[in-house]
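In this view, the complex is presented without one of its protein chains, the others remaining in place.
Read from first to last, the chains carry the letters A and B; within each, the first residue is number 1.
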Amino acid sequence: MAVAEQPRELASRNWTAALHDWVTTVDHKKIGILYVVMAVIFLVIGGCEALLIRWQLLVPRNDFLGPDVFNQLFTMHGTTMVFFMGMPILIGMGNYVVPLMIGTRDMAFPRLNAMGFWVTLFGGLLVYFSYATGGAPAIGWFAYAPLTERTFSRTAATDLWALGLIVSGIGTTTAAINFIATILGMRAPGMTLRKIPFFTWTMLWTSVQIVIALPPLTAILIMIVFDRNLGAHFFDTQNGGSALLWQHLFWFFGHPEVYILILPVFGMVSEIVPVFSRKVLFGYEFMAAATAAIVFISLGVWAHHMFAVGMSRTEDLFFVVSSLLVSIPTGIKFFNWLATMYGGRISFASPMLFVAGFLSMFLIGGLTGIMLAAAPWDFQLTDSYFVVGHFHFVLIGGTLFGVFAGIHYWFPKVTGRMLSERLARWQFWLLYVGFNLTFVPMHVSGILGMPRRIYTYDADRGWDFWNQLTTVGALVQVPSFVIFVVNVIWSLPRGEPAGDDPWNAWTLEWTTTSPPPSYNFEEIPTVRSRRPLWDLKHPDDPDWNYE
Amino acid sequence: MSGTGLAYPLEGGGAHSHSASPAGLSATEWGMLSFLLSEVAFFSTLIVTYLAYLGKDQSGPTPAVLSLPLVIGTTICLLSSSGTVHLAERALHRGAVGTFVLCWGATILLGAIFILGTGYEWYGLIVDHHLTISTNLFGTTYYTLVGFHAFHVTAGLIVLTIVFILTLRRQVTQHHATAAKLTSWYWHFVDVVWVVVFTVVYLAGR
Partner (left out) sequence: MSPVLLLAAGGQAAQDLSTFDPVSPPAESIRNLSLLVLAITGFIFIVVEAVLITSIVRFRQRHGNDAAEPPQVYGSQPIEIAWTVAPALIVMVIVLVTTRTLWEVNVKPPEAKPGDNALYVTVVGRQWWWEFDYGQYNGRSLGFVTANELHIPASVEDVARPVYLNLKSADVCHSFWVPRLAGKTDLIPGRTNQMWFQTAERGLFLGQCAEFCGPQHANMLLRVVVDSPEDFRKWLENQQKPAVEEASARDGKAAFLAQSCINCHRVRGTRAAGNYAPDLTHLMSRQTLASGMIPNDPDGKNLRDWIANPQTIKPGCLMPAFGLSDRDRDRIVDYLRTLR
């Protein structure tokens, strides 16, 4: 955001001109920022929904919220965080960084890029419109049939939900198409696929997953809209429709979805760990192969969300094996990050601080995932608060901590200013402590028999204390998000000027100015290795001798 | 923590060249392929659903009410249109705009016959056999699957027609050969999907 002197009479015209610019932009950098801003706004809204949920569950038989409102809140919280926060923020960050990282001027299809953003936003607004028209949907974010049929969900909320997600799903899919085309077709000269930065590699595979997994969701959303409005019988169990078909098809989307939410973060971590450990990423080829393995295996694990539906033992076993298998490439990545840090010179500036949080928390989320993959144990744990604890560990401990790491890493590039390290530390520790206080107890209440999605519980079940801890933890998290927003708003005008390459990093985005000009590069660079800037800074010992 | 201040080497000159893309495909081609992959996933879901419910109805019309002769006719038209669109895009590649217009137009005609044939088929199913999307599972899955395919054909026809009109106004030339090729990929895809749908619905399922 350059600070230039402007004659006063142009000031108001600049305001509308700026708005027009942002609304009509096809520049990947601006679109990336739009996505991230949209996601942060929905993060706050979804977070408020969660706080209301937690306040209701603070004590047994609480009457702060009735069942109708509570059920709408958890539905909207999940839907918001997955579709209007998680994916948009990752697509946004990818949008900003990937073209810079691969040395090109924009995404392959700039206008499609813009359309994708506005369509995603519109889908979110469509879903949220339901609050104003008789209540939000109260069906759970995975909307099991036949609860979603008109017989059992009478208001238009479910239709708005389905239509909103169909629309935003189209936006997400076009974004993925753009990433694939850009990464495969527009890399700088010399940047073969074996030389692309790891974040780009993960964005490529994430996009492949989106292209394969989102359309089935679109299809079943269309089916439920047909059931509800055209008298179709896809999930109409009273007329031969199958409730299980919804579950199979939903989770065929739903499981790759969670990898969509984590793979980009794996990529960010794979950029930050090397730079802040001052060491090249250990085992790039194995990391790349592990990423591809995760994508393929994750297409075959979906029914581990359905272990309690009464599949045969052989069917259960298939999904036990596939689910456990996917932990192997995930573990490989983890070990490679540790090996990168080992023997390095680690600095704990804010990006690396958040990465440390990510590593410690995602490990736990992954391990509770292994517990859930052991199907008989899952018979007890599924649909209980244990699962809620597990997925928040991977989604907050994993995705959100990783996203904050990435934001702190690339904020200087995007804005030309450094974020305040002091505020970042406050944000980190409050989030780390609050997050653990919130979600660790959920594993306990789940083991003690507390199911999920209940608006209240009886006092004599031994769950009170754990719910209290959770609610207090949620309150501890609140200031951390406030501090983050304050940090961003304060640093934009007043942060320390960043320069081109504040972290002494090695990938192409750090060769431009901060922020980059609209055309990204004066000359499209030619690269010879995975770390073009390392080669420039160490001409006596370039990477291409070792790769 | 200031910038490196390093000047980047000017290898490669000012030309906006890219690193070799896998399989030598351009970004636009990868874009169309990714889009078609997403459509494969979408139609696979509809086909899987159709198969899951095949034979599960307790009452109402079954696939036996489908008229094979009519659909064989429309299928021949649609598959031939793949041939004509291929001829068209090859012609444009050579610069033979006249041939291009003819073959492109033939493609539109054949595609339109397919749609009209489908409409006629549906009219018969609704009026004579009382099969609608709400009749039973077969009605639900049949109309959704065949309907979405027809919707994709129609969308393709609209695009083909826009290009046709632009060509008549001399705004499409040999320079647009790639665009025509990518459009033809979409059209071929729609045909391939029809081959699968036809096999599943009209042959195997009856």
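Rule of thumb we're sticking to: contacts are C-beta pairs under 8 Å (C-beta built on N, C-alpha and C of every residue); 3 or more make two chains touch, one makes a residue touch a chain.
As the structure is a computational prediction, the values presented were derived from the model and not from experiment.
Engineer: Considering all chains of the complex, which shown ones does the missing chain contact?
Structural biologist: Visible chains that the missing one touches: A.
Engineer: Which of A:Y144, A:W426 or A:F481 sits in contact with the chain that's absent?
Structural biologist: A:Y144
Engineer: In the full complex, which of A:L244, A:A292, A:L475 or A:L536 touches the chain missing from this view?
Structural biologist: A:L244
Engineer: So which of A:Y96, A:W205 or A:F282 would be touching the chain we can't see?
Structural biologist: Per the contact definition at the top, the residue touching the missing chain is A:F282.
Engineer: Of the listed residues A:W15, A:F296, A:Y342 or A:W429, which contacts the missing chain in the full complex?
Structural biologist: A:Y342
Engineer: Just checking the interface: what residues of subunit A touch the absent partner chain?
Structural biologist: Where subunit A meets the chain not shown: residues 66-68, 71, 138, 140, 144, 146-147, 152, 237-238, 240-244, 277-280, 282-286, 308-310, 312-313, 316-317, 320-321, 324-325, 327-328, 331-332, 334-336, 338-339, 341-348, 356, 359-360, 363-364, 367-368, 370-371, 373-384, 444, 447-466, 538, 546-547.
As a working rule, only the chains that are shown with their structure count from here on.
Engineer: Which integer distance in Å separates the CA centroid of subunit A from that of subunit B?
Structural biologist: Their C-alpha centroids are separated by 33 Å.
Engineer: Across the complex, what residues on subunit A touch subunit B?
Structural biologist: Against subunit B, subunit A makes touches at 104-105, 108-109, 173, 176-178, 180-182, 184-193, 207, 211-216, 218-220, 222-223, 226, 230-234, 239-242, 245, 249, 418, 498-504, 510-511, 513-514, 523-526, 533, 536-537.
Engineer: Please give the residue numbers of subunit B that touch subunit A in the complex, ascending.
Structural biologist: Within the complex, subunit B contacts subunit A at residues 1-6, 8-12, 14, 16-22, 25-31, 34-35, 37-39, 41-42, 44-46, 48-49, 52-53, 56-58, 132-134, 136-137, 140-141, 144.
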